[in-house]
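Working notes for the structure below.
Note that one protein chain of the assembly has been removed; the remaining protein chains are unaltered in position.
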Amino acid sequence: MRSHRLTTPPPAAGQVLDAQLSLLDRQVLDRTGVPVTTVDDIEVSDVPEGAIPVDAAPPVITAIVTGPVLATRIFGGRLPESRYIRIPWSDVSSVETVVRLGVDGEALDASWTERWVRDHIIRRIPGGRHDPE
Amino acid sequence: MILSDLMGSRVEGSDGERLGTLIDVRFVIDGNPRQLLADARLEGIVVSPRSRASYLGYDRKDMNAPALIAHFLRRRHRGTFFVLWADIERVERGGVRLRSEFTAYDPRWSARVTG
Partner (left out) sequence: MKRLFAVALGILTAIGGFVDIGDLVTNAVVGSRFGLGLVWVVLVGVIGICLFAQMSGRVAAVSGRATFEIIRERLGPRAAVANLGASFLINLMTLTAEVGGIALALQLATSVEPMLWMPLAAFGVWIVVWRAKFSILENVTGLLGLSLIVFAVALFLLKPDWSGLAAQAVTPQVPAGEESPTYWYYAIALFGAAMTPYEVFFFSSGAIEEKWTVKDLSQSRSNVLVGFPLGGLLSIAIAACAAVVLMPRSIDVTSLSQVVLPVAEAGGKVALAFVIVGILAATFGAALETTLSSGYTLAQFFGWSWGKFRRPVKAARFHLTMIICLLLGLGVLFTGVDPILVTEYSVVFSAVALPLTYLPILIISNDPQYMGRHVNGRLTNGLGLVYLGIILVASLAAIPLMIITGAGA
């Protein structure tokens, strides 16, 4: 039953991340330090339906999710999974005040809008490709 | 499963009594090692009996100033506890149910505790 003086949980064998505290709404930077997106939501592996067996393995984070999921996170509702834009957890190299990826942003689904605006609008305006002077 | 479905959901004991709201989910990066980081395993959930609002970072042991704000937020969230994955009986759209003999742990933690 509930104890009245709370004890410290068993020590963790790795970095501790509370989702709301350390992961959600943090900036995601790619391998070169260029921002890609924010952590709008997190996808974990499935939890058993109904009563969970006593020795069931805990779910793990499968992906950082971004895109339209931000709207449902703020206003409520449920997005069909096909609309998730995912960055697989295996692309993440570290989590500190920002989430750093081990890959370049160019390769990711998550940077599609940036690439579209770049290619269809910004590239067409003279001077866009040059460094500021 | 997507985490925003879980955040803010009702947490109840095995007899259905309301224990609080799920305000955070704790992961530990100690699962199977991958190329960059190991798997982030769900260690447990943080439940607040009084408030659904954010703790604004003051649930960490090293966050203590300004004193007035820290004090106000900790009062608002007093009674918050942490429950391990093993003590969760079921997870549904309507809420989370804990096992009858769950242990409530201290939710506060300091940065990186390595074993």
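Note that the chains take the letters A and B in the order they are written out, and that residue 1 is the start of every chain.
Heads up, the rule we're going with is that a residue touches a chain if its C-beta (ideal position, glycine included) is under 8 Å from a C-beta of that chain, and two chains touch if they have at least 3 such contacts.
All of these numbers come straight from a predicted model, not from anything done at the bench.
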Suppose we count only contacts with the excluded chain; which residues of chain A make the list? 20, 24-28, 34-38, 40, 66, 70, 73-74, 96-98, 105, 113-115, 117-118, 121-123, 125, 127-133
For the chain that got dropped from the picture, name the residues of chain B it touches. 54, 56-57, 60, 62-69, 111
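Here is the rule we use: only the chains that are shown with their structure count from here on.
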Quick check on the complex: what are the chain B residues that touch chain A? 1-5, 7, 23-31, 34-44, 46, 54-55, 57, 59-60, 81-82, 84-86, 88-91, 101-107, 109, 111-115
Under the stated contact criterion, what part of chain A meets chain B in this complex? 1-3, 6-9, 11-21, 23-24, 41-47, 50-52, 54, 58-61, 65, 69, 72-73, 78, 84, 89-95, 102
